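Only a part of the assembly is drawn; its chains keep their places, and the rest are absent.
Labels for the chains are A, B and C, by order of writing; each one numbers its residues from 1.
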Amino acid sequence: MSRRVGVVQFPGSCDERDALHALALVGAEPELLWHAEAELRGVDAVVVPGGFTYGDYLRAGALARFAPIMGAVAQFAAEGGPVLGICNGFQVLCEARLLPGALTENVTLRFVHRAVDVRVEATNPWSAGLVPGATLTVPIKHGEGRYVHPDPQGLADAGQVWLRYADDNPNGSVADIAGVTNAAGNVAGLMPHPEHAVDPLLGGTDGRGLLAAAAPAPAAH
Amino acid sequence: MATSDRAADPTVPEPAAEPDALATDLGLTSQEYQRIVATCGRTPSTAELGTYSVMWSEHCSYKTSKIHLRRLPSRGPQVLVGPGENAGVVDVGDGLAVAFKIESHNHPSFVEPIQGAATGVGGIIRDILTMGARPIALLDPLRFGEPGDPVTTRVASGVVRGIGRYGNAIGVPTVGGEVDVDPCYAGNPLVNVLCVGVVARDGIQYAKAERVGDVAVLIGQRTGRDGIGGASVLASATFDDNADDEAGQAKRPNVQVGDPFAGKLLIEACLELYARQLVSGIQDMGAAGIACSTAEMASAAGLGMRVDLDRVPLREPSMESWEILCSESQERMLALVQPDRLDDVLAVCRRWGVDATPIGEVTDGDRLVFTRGGAVVHDAPAASIADEGPTYDRPREPWVHPHAHEHPDADEPAPVDPIADWLALLDHPRAADPTPIAEQYDSAVGSSTIAGPGGDAAVLRLPGADGTPGVTLRGVAVATDGNGRRCSLDPAEGARQVVAEAARNVACTGARPLAATNNLNFGDPTRPPVMDAFATAVDGLGQACEALDTPITGGNVSFYNATGGTDIHPTPVVGVLGPLADVTAAVPAAFQRVGDAIVLLGASTRPGLAGSLWLWHVRGRLAGRLPAIDLAAEVALQRLLGDLADERLLASAHDVADGGLAVALAESALRGHRGAEVTPEPDLAAHQWLFSEAPTRVVASVAPDDLAAVEAAAAAAGVPLTHLGAVTEAQQVRVTGVGALDLAAARQRWQSGTARLLDGP
Amino acid sequence: MVRVAIDVLLKDEILDPQGQAIERALPQLGFEDVREVRVGKHVELTLPAGDDLAERVEAMADQLLANPVIESFTYRVLDEDHDRAR
């Protein structure tokens, strides 16, 4: 059965159409959720897409986390609902303390857009079909993607390091971390854009593997 | 006393104090001032002088270029909207139309590269938005000084950062562009930006009032003092209250700070207004802000407009009326709305967090009336401001390049080591890998970029008019081209070749060139040779566009590009757009498969070192007579490319331009991570074969099984086909009898040129 | 109403690439011996006076203006006449 996936649209979201498109391609029933609403309309999963919410002013994600819908997202997350933050969405979830750590300016001080290889380090609902060690090619595009955490080893020991840059660390992230989850594993965030890697015409399909929680549930036998 | 009586009458604008002096300060000639007095029938007010001076400035009125631009071909069945509106719109089939236009932000980008370039991006995006279209792509043709100079490093890195900052944050992908460097741009960079938008054929909006009583709604940012005088270059120094105190005068910056976040909200709010058919006319506010948008919309309809300046939300309440009228504050639009739809319009804007304020209404008659504090501060015929400004036929004297009559094909000695020259060419920013720039841009947002920066043309899969990606296989290819050095040698021939090259780039992808836009970057038009170069370049553009059936649907003119009395090269930049029926058939520029045959389509290689990158970059010489382009042969080549792509007979196609076959072969090899083995034509010097820039040539690779079909098609089309060799596994481009270019070494040079431009030595 | 300035810096242990870039650029411009350059944000705002001013400013800084995971802040009340004279 296909899953209803809500894509949160904030003022300044840019990749929400891309997310809708990609989610539909992996078999979900995606719909937009509006930042000013306080509920999630019963969706099965939530994606916080990329973009520049509130212009990324002050800090990326800093202003978006106060939107009314974020209360509902936090509650959904606490109840174990799958939540994925992509790029700016990752930044929003960190600012909202739904994910550990913080994202700050790339060490290069420049925005960077290119395809990178990431290695899967742990399993969670969003990459359910992949085994740790799998390497995927997915684009990144961000100016503030340097992941900072005081204890990256502790995070890894807790199984919360989801993805690492496999060879090229494009932003100076600590311990090459490209994606993390919360302790329970249902809330995940990543700087790469899986929604930009779902169509062979647009640079590969590796991103599909990172949208597993949106794919139809296997039919019950 | 008559004057004080008049001043006391709140229905008649108070005359400006010392109007003649103010007019002069504003850059108006005495004849222009006399015309304003005659039109008003009285001494104009300060606000009126402000409005006229900005609207009659070169930037807004095209007073110098108008009589020449009229000669450009602008019609065709494909053209839904031609020059005169904010952007041209062409029909691309399936009920979809595409709006596109190019604009420059050259001067501000030198003063404040980041913000200057950023606001340029915002400005052209709003022109596309004004047409009812969703902006879906940007291209950025750029010109800087030579790498290494600290000023150039600051300007180039800042401009790229600014374009990225605005384009990335507003969610419009930057999918292409071009870069060149030349000392003439060191103090006057060129920052041109082309924007493409998609709109339903029946959803096009017009900047025109429709009916009396419609409410004028100001949408977007509050109006501030920024950019006042930015439109009329001459005004900025003295357009100030305390103009008599020149030394102590706070000179206002001509630079604005753009707000891509506000721009993004404006896009979404406007698109929702269009989708719900809530506006009856809309105009963006660029140069001359409120004055310009009201005058143009009223004049276009033969109606008047009355605006209460007290209702304009201001960032600084102390602003004078003329400042409010002429402010260039960014991210604003003026919409005309039927009174019964006003509440809906305000609600849509509120939902998007965009300020919207009714400030006036469309009136009967022809007057543009502005009031402040209950008194009329401006009352003049809208058409006199917007459409009846002065036009000039400025004196011309032939533009003669001092070295245009030399013969480098005959007298330039052949290189001892052509491979070394080949390597040297690859790190010139014109030929180098643009990745260090392109990487700073989001070219992926929108999920429509089939081919982004790096190819001959960007290829976009068209989204639906609502922005939904992936709904059709239909696409468009877009490319920009300009070549100041060649245009400096011969403005008319150079311009013809620029158009041909832009269209050829589009054709290489398999798309059919459909229409063009142009940005005419020139020096000081009061210098007769510059004026002549401009006029002859316009003729060249027109001839080529006529021949290629790519009418010019819009564009921009940027004059006064000069540093310390020295003009830039005449630099017309042309954007060409063409539809593709099926983006899965788009042809890449990179070699694809080992064993494919490499052929040259189009003219066989002739001597052509005049104005070439080799002559300039390796020999330090700009000289020669450009070989004339055969436009009929060009048309045949471009048609053939489309036909071959439709049949999926081409594995790759890449236009031969700067750096000749040498650079074209190297690029296809480097991008494809394949080598090549090629044999030059026997009766040509090796360096001519490698570096000649004779036009109308394309390097294509073809699967061996398809070669006979390609040969037959070329023969039937009357397009010469020359066998060059084959794609190989070896990481080198080997040229029989000359030597081999090692791809590892080549890649290193190729990847360093652009980085040097941005980072310095 | 009072005008308050809040300065936000990355915590000492967090790499500050902007500060480093400036530190590297300064000698080229002839400024020798400049050390420990740190770059952060400077926010100025006007808010109602009151006994709980400190509390309100700190709450705003903690919740919004700085991210305590990576940043620290200081603030001061500006002497209007002096500090706004730019």
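Following the convention adopted for this analysis, a contact is a pair of C-beta atoms (placed from the backbone, for glycine too) under 8 Å apart; a residue touches a chain by one contact, two chains touch by 3 or more.
Fair warning: this is a prediction, and the values are worked out from it, not measured in the lab.
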{"item": "Copies present in the complete complex, per labelled chain", "value": "A x1, B x1, C x2"}
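To be clear about the criterion, only the chains that are shown with their structure count from here on.
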{"item": "Interchain centroid distance [CA atoms averaged], chain A/chain C, Å", "value": "31"}
{"item": "Length of the line joining the C-alpha centres of chain A and chain B, rounded to whole Å", "value": "36"}
{"item": "Chain A-touching residues of chain C, taken from the complex the two chains share", "value": "10, 14-15, 17-18, 21, 41, 64-65, 67, 69-70"}
{"item": "Complex contacts: residues of chain A adjacent to chain C", "value": "58-59, 62-63, 66, 94-95, 101-102, 104-109, 148, 172"}
{"item": "Interface residues, chain B side, partner chain A - complex", "value": "161, 164-165, 168-171, 259-262, 264-265, 351-353, 435, 438-447, 449-450, 461, 463, 467-470, 583-584"}
